[in-house]
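With one protein chain removed, the remaining protein chains of the complex are shown where they sit.
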Amino acid sequence: MTASAGWTIHSIQPILRSLLALALAALALAPLLSANVYVQTLGVSACLFATMAMAFNLVYGYTGLLCFAQVAFLGIGGYTAAILVTRLGWSFWVAAPVGGLLAAIAGLVVAFSSLRLSRHSFGIATLAAALLCTIVARDWVSLTRGSMGIPGLPAPEIHLGSLDIVINNPYRFYGLSLIFAVGAIAFLHRIIHSRIGRIFVSIRENEPLAISQGIDPLRYKLLSVGLSAFVTGLCGALMVFNLTIVDPSILDFYYTETMLIMVVIGGPGHFWSVLVSSLVFSILPELLRFSTDLRLVLYGLLLIAAMLVFPKGIAGLLEKRGTDFWHKRLAAGRGQVS
Amino acid sequence: MKRNLRLNGALAAAGLCLMTAGAIAQQSGPIKIAATLPLSGGAANFGQAARNGADMALAEVNGAGGVLSRQVMMDVQDNRCNPTEAVKVVTQMLSDGGYSALFDGLCSSVVLASMPVVDRAQIPYMVATASATAISEKSGVGGSKWTFKFNPTDASMAAAMVSWLTEKGLADKIAFLGEDTDFGRSGGDGFKAALKARGKALLSEDYYQQGTADFSATLTKYRTSRPGVVGIYALASDQQNIVNQMQAFGVKVPLSGRVQTDSIAKELLESGFLDGTSAVQPYSPEIDTPKNQAFVAAFKAKYGSAPNSISYSAYESMRTLLDAIQRAGSTEPEKIRTALTQAKFPTLLGGEVSFDEYNLAHTFAVIFQIEGGKAKVVGLSKT
Amino acid sequence: MSDICLSVRNLSKHYRGVKAVDGVSFDVMRGSITGLIGPNGSGKSTTIDCISGFTSADCGEWRVDGRVLTGTSAHQHSAAGLVRTFQNVRCYESMSVLENLRMAVVAKEGVGLWSAFLGSLRASAADEAARQHGLELLELIGLSAYAEAPSSVLSYGQRKLLSIASTMMSKPRLVILDEPVAGINPTMILRVEDAIRKLNASGVTILLCEHNMDLVMRLCDRIIVLANGQLLASGTVDEIQADKNVLEAYLGPDHMRPTS
Partner (left out) sequence: MDAEFALQLLVNGLTIGLIYALVASGLSLVFGILNIVNFAHGEFYMLGAMLAYFVAGTLGMSYWVTVVVVVLAAGAIGALLYDILLQRFEGSNVERGVLATLGLSMVLQNGAIFLFSTTPRLTRTEYSFKIWEFAGVTLPLTRLFAAVLSVIAFALTWWALQATQTGRAIRGVSQNREAALMVGIDPKRVSRIAVAAGIAFAGLAGAALAPVYSVHPTMGFAFVFKAFAIVIIGGLGNFQGAALAALLVGMVESFVGALASLVIADAITFATMLLVLLMRPEGLFGRGVRL
């Protein structure tokens, strides 16, 4: 009994899961087998977005905290890694985790300052934190070079004995992103399905009950934000080294909106459906390639529709069918129930 | 999921097909040029201006029989002024193959992020309108041999402006007000550097977030500090706001810098409030050469308004690029690149476009001044 | 150790000048089922919110098995063995019934990041033990058929049963039941009553805050009566039934009318 969708599609679930896993594996391999650079670039972006969406899912979907600072974590990770590599000459492999750590620390500070309050304040405070980061990125010119950004980030290199790999083309970067995404998502999967993950859900579902069972909600909320920020910060580091430039547009609110759509439509608090929806939303708009303004209008409409009709996303709809199934099954076999 | 898989396979297959198709198309069919511009988001109106200029150049060349007796087509993709988006679309277009060159990007960060992609794809890249100095520093002998930058750098424009202001004895009390972007920041740095070379300094230096509504604080400051000139680096929208609020607060100080005289409200311009204001732009529709006047007339006929400097840069750089393809005698990237390094293309304003060892063209800085409610060209210098 | 499980001394809580609880002191004997009754607004809810840590008291001291809990936060009360249920019954709707029971002991297992990764073997042993315990409890309260069902399919009364079973999971010292039979039908009341007896039989002390007088009189060893935020009386069921103050102030002229 692990995934919350576990009982949903009860009997055929293992088959569905393995089919899904197969399809995902095939999808992940496609850019490696394809000679097309665009497919590889799209693959990099899909990997990073899927990871970001899953990290956001951890904090919003599982723990119930609507955190608008994800984009700030992305930026902090990206900027920290870029600055450490270009100014201090650190290796990318050290700079990136430090970027993730700094993002996590920032996340803890923001979360600590606002979590003692209502959930409204948390949303607004995280939003303000993201705006503050934009101001810092733009105006602390001596540190971030302001709007000019830090261009010319060097390609990460691997030296292992006789093995020398410079990750300087989309093919190799896709390899790196894929390894990272699989690792990070597996990490998140492990967290979500551990007792910690269950505690996150218990806090989201019923905080007083969780407290009455001895759970310290603040501690676990902070843990959730911190983990999510760490993973998102790593995504940021990878993202800017893939682009070879970091500038304040990494803090574009547009990323927040995209992450939101991926999680909300997929079903907050569900694992596989959000993974699938993050892939769909990072690949489909590219294939359809219609105006970004209209894309955002459509996302907005989708958000409103989702909130009106299926606030728990696609997975929520499936889950409802599962609940109906139980209702029927119990009605058939009951007699003693009031 | 299965469908996605198939889609992806199809994509890959399509990519392969296009590559082969591209190889064949190189002998015949239209010459294709890839372009990215911001067509949505905050900079969309500038993207459109650039697109108009480039389209105009293409229409003229195609009307005269095309290049190498083939028609030229430009595919424009939206980059939203965001480097992530830009890298995706540029990579897509270049990997589809069949393109002979990449054109512009408008925003400097977009161009800087696109340069490595271009170097990998080994295809000539004509940067028409992005202005950051870093682009040419990283081109030619500075790194990317495929990137060519047409319009002057922010630094050189600022230098031209300061040089003119010094001549007129106006350079002693300059207050700088710029938007908080690479455009505004490098303008400010350019002003500071040019003043420093003359042993002078700025009176004050302020930056504001793009889209700031209220400038009363800064303007009130000017009422006290009384600058002789306010150098502004602002986009049309913010500039309009600044100028209107200057009038409203009675701050009557001549402006300078990258003032877009065409976007100042007519009443204000004619009231004489801005008399004494000077501006530097890479271009002016006022410049009285026969070629330029013909261009302005044709542009007005096509789009209903006079070309701005963005449209001009796009137009002229596209003409330069097409000329290079013609001279290369082939759409082979290396040949086009060589032809570009040897370019000597006559410009609308007189003189020729040629690229230096940093692949930077040294075009013109046009100095305007507003007198009697009208903007006039008072200086033209090579950058 | 004495026979007192919970001792409350001089508990006070004011809301904007209104004295919700005003200097209340009482003891709950170990192993007993003690009733906490009083008319609406007498301060029952505030009292249990304070002593379970969900509301901060203005002053007073309370201990469970001699351990002072005053000033500690709610989750620490639970860790110290004082567990409560809620009047508006609560469960984790997205989890199965069995998982709901599982959650009751998760916090006690010491959940660190490392244990999530390194302690997988130990965890699965703990999981299996908890699962067995949970299944036994479901058997006990007659919800075995629902073990794998999402708890959202449970009826209101069944959820009340589940919340009592949850408190049994963690083997607490003291359970505070907040109106466990409010709003459920008579058949279900009997089942809840049965569950409470089983909970008590497993060695848990119970403080029962309840309006249903029949149930209180049937179940409780001792009764504490609050009125207007103050302690009105406390004693055995017989003593309380005979107490004139209680009869007048609380039960009114129609002596011993069951309410719901």
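Letters A, B and C name the chains as they come in the text, with residue numbers starting at 1 for each one.
Assume a contact is a pair of C-beta atoms (placed from the backbone, for glycine too) under 8 Å apart; a residue touches a chain by one contact, two chains touch by 3 or more.
Everything numeric in this text was worked out from a predicted model, so none of it was measured.
K.L.:
One chain isn't displayed here. Which of the visible ones does it touch?
P.N.:
The chain that is not shown is in contact with A, B.
K.L.:
Thinking of the whole complex, not just what is shown, which of A:Leu20, A:Ile105 or A:Ala128 touches the missing chain?
P.N.:
Of the listed residues, the one touching the omitted chain is A:Ala128.
K.L.:
Check the options A:Leu32, A:Leu284 or A:Val297 and report the residue that touches the missing chain.
P.N.:
Within the whole complex, the residue contacting the unshown chain is A:Val297.
K.L.:
Of the listed residues B:Tyr207, B:Tyr233, B:Phe345 or B:Tyr358, which contacts the missing chain in the full complex?
P.N.:
B:Tyr207
K.L.:
Can you work out which residue in B:Lys196, B:Arg223 or B:Lys344 touches the chain that's missing from view?
P.N.:
Considering all chains, including the one not shown, the answer is B:Arg223.
K.L.:
May I ask you to list the residues on chain B that touch the chain which is not drawn?
P.N.:
40-45, 180, 206-209, 211-218, 220-221, 223-224, 236-238, 240-241, 244-245, 247-250, 265, 267-268, 271
K.L.:
Touching residues of chain A against the unshown chain: what are they?
P.N.:
Against the missing chain, chain A presents residues 60, 64, 66, 110, 113-114, 116-121, 123-125, 127-129, 131-132, 135-136, 138-139, 253, 257, 260, 264, 291, 293-294, 296-297, 299-304, 306-308, 311.
Here, only the chains that are shown with their structure count from here on.
K.L.:
May I ask you to sort the chain touch graph into line, ring, star, complete or other?
P.N.:
line
K.L.:
Give the identifier of the chain nearest to the protein's overall CA centre, each chain being represented by its own CA mean.
P.N.:
Smallest centre-to-centre distance to the global C-alpha mean: chain A.
K.L.:
Suppose chain centres are the mean of their C-alpha atoms. Which chain sits farthest from chain C?
P.N.:
Result for the farthest chain: B.
K.L.:
Any idea how many Å lie between the Cα centroids of chain A and chain C?
P.N.:
Roughly 40 Å, centre to centre.
K.L.:
CA centre of chain B versus CA centre of chain C: separation in Å?
P.N.:
A distance of 73 Å separates the two centres.
K.L.:
Between chain A and chain B, what's the gap in Å when you average each chain's C-alpha atoms?
P.N.:
36
K.L.:
What are the residue numbers in chain B that touch two or more other chains?
P.N.:
none
K.L.:
Can you list the chain A residues in contact with two or more other chains?
P.N.:
none
K.L.:
Show me the residue ranges of chain A that touch chain C in the complex, using the header's touch definition.
P.N.:
Within the complex, chain A contacts chain C at residues 1, 4, 6-7, 190-191, 194-196, 198-199, 201-202, 205-206, 208-217, 223, 269, 319, 322-323, 326-327, 330, 333-334, 336-338.
K.L.:
Spell out the part of chain C that touches chain A in their complex, as residue ranges.
P.N.:
Checking each residue of chain C against chain A gives 52, 54, 73-76, 78-79, 83-86, 90-96, 98-99, 102-109, 111, 113, 115-117, 123, 142, 145-146, 148-150, 152-153, 155, 157-158, 166, 170, 184-185, 187-188.
K.L.:
Quick check: in the complex, which residue numbers of chain A touch chain B?
P.N.:
It is residues 19-20, 23-24, 26-27, 30, 33-39, 41-42, 45, 135, 138-139, 141, 146-149, 151-152, 169-170, 239, 242-245, 247, 249-250, 252, 254, 276, 279-280, 283, 286-287, 289, 291-293 of chain A that touch chain B.
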